[in-house]
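Below, a portion of the complex is reproduced, with chain positions unchanged.
Chain naming follows the written order as A and B, and within any one chain the residues start at number 1.
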Amino acid sequence: MAQPLVPELLRAHLTELATRDQRADGRGQWEGRELSVEVGVLDRAEGSAKVQMGDTIVFCGIKFQLQTPYPDRPDEGGLMTSAELRPLAGRHIEPGPPSPESIEIGRVVDRGIRESGCINTKDLCIIPGEKVWQVIIDCFAISDDGNLFDAFGLAAIAALHNATLPGERFDVGEDRKLPVNKTPIMCSYQKVGGRFVYDSNREEEVGGDERIHITLGEDDHVHSLQKGLKGVFSASEFVEIMDAAKQRCAELRKIVDSL
Amino acid sequence: MGYGDVQMIDENGNRIDGRKAGDIRPIEIEMGVVPVADGSASMRWGTNYVIASVYGPMEAHPRKIQRQERAVLDVRYNMAPFSTTDRFRPGFNRRSREISKVTADALESVVLLELYPRSKIRVEIEIICAEAGTRCVGLTAASLALADAGIPMTDMVVSVASGKINGVVVCDLNKEEDNYGAADLPMGVLPNTGELVFLQMDGDLSPSEFQEAWDYNMEAALKIHELMKEAIANKYGGAQ
């Protein structure tokens, strides 16, 4: 992504709104945009989801490949996450090799999934030492109006829950559901006008400061954190957003688990 | 080639999906599917699913790509990693580069670039789900997205391919037919004049087969154009 020009006017406007506990689109501090999650939307993927949060729209597709396991872990499969920010999804996204932003987002989504243990890599074993499944999670933005992190995170876990191991196509047994043991959920907070808000839209991203991405599992266990962008925050600010995240992650987990 | 022994058309002239030789697959068009873009459209065409978005006209940078007398058109055709049966690995790809180029060549032929000197118009085509004929779907969707963005054009571009299967010329090959097909003739037609801005072909067609495939395409293009006009009218409440 090209460095957007940050008009000081936008920053001043957002700050002024924040002093009155308001946001540019009328939402409350911890309020998310209108959300929809659909699964099974991609004909060529073995699992898929479409997430819409306001005008942010993303797809996630799950594909599988066979691979030889690492010699020191003969009974474990692999997991790979890729996030593509194609210029389709926004004027600010430039074509070319992966930007530092897209690398960061892919790695943060990956860590949330991986570290939660929702995929037990031993469940991906076909023949120990010979053949295991590699799960590939491809996150793909259609329209970026802010907070791709959460949209990708949600689409990824929803698509995993929707996925089927294509045993027949690869001639290694019957098709079966991909075992997914947990439902890690990422919630992101950005400092806008001097205070943190949930689910910043693109206008807030451009006029805001640092972001904190929190992935929580069952029982509020922490699986992944990431602070991004320039900015300083205090321990008490962190406690505040962690509390907000515990509540919101639980709500979103219910949505995903009920799909 | 050489797969003529797989029977894809029955004794009544019905194709495996029930179509007759000159029929096209079902098509659904949606306008404005990328809210943040200046214009966008999606097409479901058979099981193809393609999204196109348009940004601009905007300042052309770096300056060395600027043209004093007209806008430059920056067109990218790309396959999403989950668009194919085997995962499609992102990155440099000669086929995508070529399709991007010929698609740009086609669109430049109709967009009134002279209205926007020194500027750039970006056209992004993403194949979300690929069946057969993605380059045709992409080019057609791109012309819809340009219309949605309000970019003036001399005409829409409607693209469709005919081919040959079991020695029979048929219109708009589906995936199975494409796998066993012996020729493919994609064309990009201006429906109001019958002129062409896009043409490719590979395989083997005798002069008479070639003429038959050409005629199927011309006929199909007019049908598809009706669907396009309808989709635009539905969004903007009037005829094109």
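Basically, a residue touches a chain if its C-beta (ideal position, glycine included) is under 8 Å from a C-beta of that chain, and two chains touch if they have at least 3 such contacts.
Small disclaimer: the values here were computed from a predicted structure and weren't measured.
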Subunit formula of the full entry, expressed with the displayed chain labels: A x3, B x3
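Please note the rule applied: only the chains that are shown with their structure count from here on.
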Distance between chain centroids, defined by C-alpha means - chain A, chain B (Å): 32
Per the contact definition, I'd like the list of chain B residues that touch chain A in the complex. 33-38, 47, 49, 51-53, 55, 58, 76, 78, 80-87, 90, 122, 124-126, 128-130
Chain B contact footprint on chain A (complex, rising order): 42-45, 48, 55, 57, 59, 61-63, 65, 82, 84, 86-91, 95, 136, 138, 140, 142-145, 169, 202
